[in-house]
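Beneath this line is the structure, given in structure tokens, with notes to follow.
Yeah, one chain of the complex is gone here, protein chain that is, but the others are all in their spots.
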Amino acid sequence: MTTGFWHQVAAVIERDLLRERRRGDVLWITIPFGAIALLLIPLAVGTDAALLRQIGPGMYWVIVMLFGVLVAVGKASSETLPQQDASSLAGLDPAAGFVGRSVSSGVLLLIFELVVGLVAVGLYNISVIGIPWLVLTLVLAAAGLALLGTLTGAIVNSTSAGTTLVPLLVAPLSVPLLLGATQAYDGLRFGHSILSWVLVMATVVLIVAMIGVLTARPLQET
Amino acid sequence: MQSQTRIRRWPWIAIGLSLAVAFTLSMVSPADSVQGDLVRIMYVHVPSAWLAYLAFFVTFIGSVAYLITRSLRWDRIAAASAEIGVYFTGLAIALGMTWAKPTWGVWWTWDARLTLTAIMFFVYLGYLALRRTTDDQVLRAGRASVLGVLGAIQIPLVHFSVIWWRTLHQPPSLVRPDGPAIQDPMMLAALIGGVVAFTIVYVSLMVKRIELIHLEDRKVDMESAVERPVAGEAVTAPELGASS
Partner (left out) sequence: MSGAPLVELSGVGVRIGSSQILRDIDLQIDAGEIVGLFGANGAGKTTALRLIATLIRPAQGRGMVLGADLTSPDRYEIRRRIGMIGHVPGIYPEMTLGENLRYSARLAGVATTKIPEVLAAVGLAGAIDRTAGASSHGMQRRAEFARELMIDRSLLLLDEPHSALDRDAVDLVEGLIERKADEGGAVIIVSHDRDRINAIASRSVELTGGTLT
């Protein structure tokens, strides 16, 4: 990979983050949506403090997986055909486009995770433990989900389904991330090693990144 | 592309014969000492589950081969196999639940294998949903094959993570996810007969389904060549106030 490649990756990240900053979709729509979901759950299952404390981390991760993927297919990261054409003709390597878009989605997902995480900690009285490991699982989950969302977004691009299909495609494939994140939290709580779960998540990140880079060109063909 | 599609009859005969043999074997084999006649569900459930794995493996092979060769033949194989796989996964899950309720007292248990099968069902349901979204054969093949590869490569990871998750949490002792122990040679024959018969059914259905996809694609081709106007013909000179 040449310097040109990473320059292009940086240009795409800057573009996506700039567009999101101006639009504010994640800040004003996706994050409030995730937060209100956390508020709805106790209304449905009961407000017993011990129960909420027990199910809280799991509920948090389910919401990250289901709603977080919306960040990766949001308006700020979707492009019209003329915009795609202009980028292609400026020489954008499709693989650089994939990497750049995954990184910017990953950054936004991490913000989503942190804000919604604070809400979850507050509402469910979850204890925050093993911060370095916790941060690592948050980063890996954001990266894995961003890659899955970006890749499936590219798969459905220019088909009639649009982005409505993405959550269905991503949800079953995100199971290792969900299990990795929830089990790692349990491991921290009970003092077990969480290395194997961290490795599972890292493997997902690596594999999806590899598939995305290798298939970027065929997926751009229309 | 204009070549005549061969319509074969032998698959129907093969399906009929193999199912008849499998049915007979499953009926003449003895009832289980503990489960009684319920054990006969296994003679369909186990072969269905086997077939699902086989079918999804073929979808993976077809997807990889399409990405390498760009030949639509491989995409048709992948598509046909995914359809059959989703059907038999659904059947395996439904039969498993039917068996589980009277045996274990619950419809569903969070056994690793069951969970994995359910997740696979949704992965390939998504694959089929994706295929429905475009008529463009080349576009569809390209997109579906990437998903076919992604899905198949993620499955071992799902598999391992689900197994680790289950080994950490002891399953409830009443619910034992192991199938019935096989002690009678007739029961073994019925099970093996079922697996062989379902494999023949799979091959036969594949042949018919690929035939059908071929016919569908030819129909689309012929329509676009004959009936569908080429670009531009949909717009004609306005006739309002025509004076020429």
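Note that the chains take the letters A and B in the order they are written out, and that residue 1 is the start of every chain.
In the analysis below, a contact is a pair of C-beta atoms (placed from the backbone, for glycine too) under 8 Å apart; a residue touches a chain by one contact, two chains touch by 3 or more.
These numbers come from a predicted model, not from an experiment.
Engineer: List the neighbours, among the chains on screen, of the chain that has been left out.
Structural biologist: Counting the whole assembly, the omitted chain is in touch with A, B.
Engineer: One chain isn't shown here. Among A:G46, A:P82, A:P132 or A:G191, which residue touches it?
Structural biologist: A:P82
Engineer: Pick from A:V69, A:L92 or A:L138: which residue touches the chain that isn't shown?
Structural biologist: Of all options in A:V69, A:L92 or A:L138, contact with the hidden chain holds for A:L92.
Engineer: Spell out the interface residues on subunit B facing the chain that's missing from view.
Structural biologist: 134-136, 138-139, 220-221, 223-225, 228, 230-235
Engineer: Kindly note down the residues of subunit A that lie in touch with the hidden chain.
Structural biologist: Touch with the absent chain occurs at residues 4, 7-8, 10-11, 14-15, 18-19, 22-23, 76, 80-94, 217, 221-222.
Rule of thumb we're sticking to: only the chains that are shown with their structure count from here on.
Engineer: How many angstrom lie between the CA centroids of subunit A and subunit B, rounded to a whole number?
Structural biologist: The computed centroid separation for subunit A versus subunit B comes out at 30 Å.
Engineer: Provide the residue numbers of subunit B that touch subunit A in the complex, in ascending order.
Structural biologist: So the residues of subunit B touching subunit A come out as 67, 119-120, 122-123, 125-126, 129-130, 132-134, 138-140, 142-143, 146-147, 149-151, 153-154, 157-158, 160-162, 164-165, 168.
Engineer: Which of the residues in subunit A come into contact with subunit B in the complex?
Structural biologist: 151-152, 155-156, 158-161, 165, 168-169, 171-173, 175-176, 179-180, 183, 186, 196-197, 200, 203-204, 207-208, 211, 215, 218-219, 221-222
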